[in-house]
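Shown here: the complex without one of its protein chains, the others still in place.
By letter and in written order, the chains are A, B and C; residue numbering begins at 1 in each of them.
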């Protein structure tokens, strides 16, 4: 992801569900292009660290929010690309994607004729408040889409395991890059 | 091709004609940036697998359609770049390329003064129906061009062998990237 | 940085403060994508070489200006990207960045709600005169921002050590790339 410019500076973080109530998540302040095991830590689904001497990333709360809501989710990725940043800054509360073959990477979409409405929420340094906004969007009908954008900040995508989460992230980044190009024409 | 962003997610697939009636083609659901021999399978020119336990990619029918029509074709590539996706979504039923030195990569064009009309067909999850549309375009005069675009989906290009197919794909992607840039000016 | 296109030709240079009054800086005329120890030299904070047989880069004066002004600065980077060049050529005397999560990479900004006004100064082959202009901008209130742009030329960014300087450069390049894309829409 670093080579593609998706995790500039210390932006971006990743997580994997290890089992019931245990989530491995990247720690705060590490550059994600140079990850080592020391950059990972284990928290419960409320974001509380197993090793109390380690500080979880501020955005751990968003990863845990995904695992609490989606029992089938096994991995979550947070990226920070140029198309995501530029489009989310200009979007209203959703970005619609339709007519792309790659929509088939998302669950329940067997055809490119589908359309998805990707939620966009305002950025907020208060992560608990931000997570509450995300949950309200899920309750209002966005829960079928395994991803959302935070304005000027990045994207969250999840899947049953890391390959599926990565595949969905690749598909989403590709379609958003196409949208950005198309809007320049 | 992965490094260039031409095969995002599981998009894209490749094939090679092994001999009369035998085609090796990439299997469904593998990421094409991490190909191993297990990701390949052999089908006949109707797309029927030699090993009935393996499921061919849905798009195998398009590869076989190329081999049935073009006896000289030895390799075919299906890519999925941003310029192909963006331009095909906005195009009518063809994209015209003219005045590019790289047109010489195509058969029968000894000069950049030539012009090619690259067919664009609508995407369709029914591959047999899509292939019938492609054949109708070939019958209507497009058969001289060793490639076509599927709207919002990707490009098919073929050649006598894999180096020739790859060279044509590179030339085509380059010219389409130029077209996309030029249309922003 | 070379792989990202940030140091084309012999453009770009780097420095590290070794201790009081000693700065290691890249020498003139070396390609920064192929650095070896021989491409580095040591100067004092006025830019005078320890080894009088070596010629410091013309821009050594700008590095030394940073170390004289900022006692906490330990490393400085000068890059030369396309977004920096294009935007600085069109800017007035500053570029404002606001609403980006990555603003948090800069000191004193704990939130994306902040805004920074990045100074832009005219290019000048007389480096002492250019440095005087930069110092006037710092005196006029720009000193809180650990970076500035030289029109049509590049960016200077610094930090307590090389990882911090690099992180700030990455953050700044990312936000300027977003600005460039946004202005095309």
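One rule holds for everything that comes next: contacts are C-beta pairs under 8 Å (C-beta built on N, C-alpha and C of every residue); 3 or more make two chains touch, one makes a residue touch a chain.
Note that the coordinates shown come from a computational prediction; the quantities given were computed from them, not determined experimentally.
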item	value
Displayed chains contacting the withheld chain	B, C
Touch criterion as defined above, residue of B:102, B:116 or B:149 at the omitted chain	B:102
Among C:86, C:109 or C:162, the residue in touch with the chain that has been omitted	C:86
Hidden partner interface residues of chain B, rising order	99-102, 105, 110-113, 163, 167-168, 170-171, 173-174, 177-178, 181-182, 184-185
Where the missing chain touches chain C, by residue	5, 8-11, 31, 80, 82-83, 85-86, 89-90, 123, 125, 150-154, 180, 183-184
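Keep in mind that, in the parts below, only the chains that are shown with their structure count from here on.
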item	value
Chain A-chain C separation of Cα centroids, rounded to whole Å	32
Length of the line joining the C-alpha centres of chain B and chain C, rounded to whole Å	46
Numbers and ranges of chain B residues touching at least 2 other chains	184
